[in-house]
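Take a look at the structure set out below.
Here is chain A:
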Amino acid sequence: MTHPAPDQVPVLALEGVSKSFGAVRALRGVSLQLFAGEAHALAGENGAGKSTLIKALAGVHRPDEGTVLLDGEPVVFHGPADARDAGVAVIYQEPTLFPDLSVAENIFMGRQPRRSLGRVDHRSVRAAAAELFRRLGVDLDPDQPARGLSIADQQLVEIAKALSFDARVLIMDEPTAALTGSEVARLFGVVRSLREEGAAVLFISHRLEEVFALCQRVTTLRDGAWIASEPVEGLGEDDLIRRMVGRDLDELYPKLPAEVGAVALSVRRLTREGVFTDVSFEVRSGEIVGLAGLVGAGRSEVARAVFGVDRWDGGEVQVGGKPLKPGAPSLAMAAGLALVPEDRRAQGLVMGMSIERNINLTGLRATSRAGVMNRGGERSRAVDWAVRLQVKYARLADLVGTLSGGNQQKVVLAKWLATSPSVLIVDEPTRGIDVGTKAEVHRLLSQLAGEGVAVLMISSDLPEILGMADRVLVMHEGRIAAEIPRAEATEQSVMAAATGVTGRAA
Partner candidate 1 sequence: GGTTKNSTDKAASSAPAAAVGSSADPNASTKTGLTVAFLPKQVNNPYFTISDNGGKTALTTLGESYKEVGTSSGTDTAGQVSYVNTLTQQKVSAIAVSAQDPAALCTALKQAMSNGIKVVTYDSDTDPGCRQLFISQASSEALGRSEVDLLGKQLNYTGDIAILSAAQTATNQNTWIGYMKDELKKPQFAKMKLVKVAYGNDDAQTSFQQTQGLLQQYPNLKGIISPTTVGIKAAAQYLSGSKYKGAVQLTGLGTPNDMRAYVKNGTVQGFELWDPAKLGSLAAYAATALASGQITGAQGQTFKAGSLGTFTVGAQGVVVLGEPTVFTKSNIDQFNF
Partner candidate 2 sequence: MTTTAEPVRVAVPPSGGLLDRVLKMRELAILAVLVLMLAATQIDNSAFLSQQGIKDLLLNATILVLVAVGEAMVVITRNVDLSVGSVLGITAFAAGDFLQGGGNPLLAVVLAVALGAAFGALNGLLVSIGQVPALVVTLGTLYIIRGVDSIWVGSREITASVLPSGFVDFGHNGLSALPYLAVLAAVVLVAVAYFLRNYRSGREFYALGSSPEAAGLAGVPVRKRILAAYIACGALAGLAGALYLARFGNVDSGTGSGYELTVVSAVVVGGVAFTGGSGSVYGVALGALLLTSINSVLPSIGVSSVWVQAIDGILLLLAIAVDRVLALRVTGVLRKRAAETRSARHG
């Protein structure tokens, strides 16, 4: 492994680091070097060990073997605090905020600017937070409590937090997973300027185009083992994918033409005070409808209302011609509706339960006979779907929380596909999922469509929308701004509608 300036000492480095959880060997003898003024990408499939590596760097996990080097000197981080004090700022894959505290306090917890007698200076805390948001170009109220923020907004707060350190090393674990193009552009702008000021950056994303856009070097992991570290230029997407997956990858958006059938889901004039207004659309069986829009446009809100998790104030939802009772997910399920929610940790999975229990939570009736659970049935149902979606796990009895982000997402998909729904709503289905799996998920979706399932796909990943959707609905400020058929759907047309530039079509 060679790097451009041999004389230069890496700001932060790992040498031969191994980390195991029970029998799961998340990292085996991995080495990595971060240099000042360089943006370094970390690539790998779900469960490859990226987040674990980061947690090792950040002092969350103590490596079983190997050493962490700071300016070439071996160090032991006894906790996140140590790493922080050493100038290492980390954005973790899953936002970890204090729901009860204001956004501003979330950013500066433990580092608040102080007045005389060590008292916290609340005014300057608020001002500093506002300034950070201005830099990132987001308009969050520093006094707003973190509870109730959308995943995207949470992620933005995390980013602001990391930036507030003006650290020597900035580590970002899938910071863009929840963000839309414009915000990503903003973020990259800020990161580049930091890099030019001499900060070392470690960046993880499953969106390879982002890797190529931001980074100079890339390190690839597979099954916890180091595969390669190399400069980005002269490297093609396919090469990178090959390193990650270990084989060539077939098409990323395998959209099969399915013949469109009767209307399966129809939403009429749906309105929820202050969240979305007068939303009407239809999804036909065999059709994949994309729902695009900027963060906070209210897409998830619509999905939640349709599925009955949130009540709606006006309008009507019909599944297979029959109207749905508002606010009753169980009835919606019975009617053949399924929702893969946006926030897998809070909404998609019961973190404290095993993989098996999570998958079967949607099939309690199916796996019970005469009101008594049938263990065999439960296990086979879980195994069946876990294997079909190639979830990487040790035992079905393990806590789902111990799975890697992407594998968690697969479990959510498994639990809903297992209900063989007639209408499937997926909110950010491939958020934080690696290219390989992404392709599988897409194949799965179009396969389902082929079997006559009506699919509504909410996504902030525009290529995904364009690649998969038969029709694209675009939301803007809680309203449907446009409906664009596949033929006319382009980056420009969709973004125009999403930002409210074009008047509302359709």
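Quick note on selection: all candidates are chains of the complex that A comes from, given by their letters.
The rule we apply is simple: a contact is a pair of C-beta atoms (placed from the backbone, for glycine too) under 8 Å apart; a residue touches a chain by one contact, two chains touch by 3 or more; residues count from 1.
Owing to the predicted nature of the structure, the values given are computational and were not obtained by experimental measurement.
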| item | value |
| --- | --- |
| For chain A, as assembled in this complex, the candidate in touch from 1 or 2 | 2 |
| In the complex with candidate 2, residue positions of chain A that touch it | 60, 79-81, 84, 90, 92, 96-102, 105, 109-110, 112, 114, 118-120, 122, 126-127, 129-130, 133-134, 137-145, 148, 182-183, 186, 273-275, 294, 296, 298, 476-478, 499-500 |
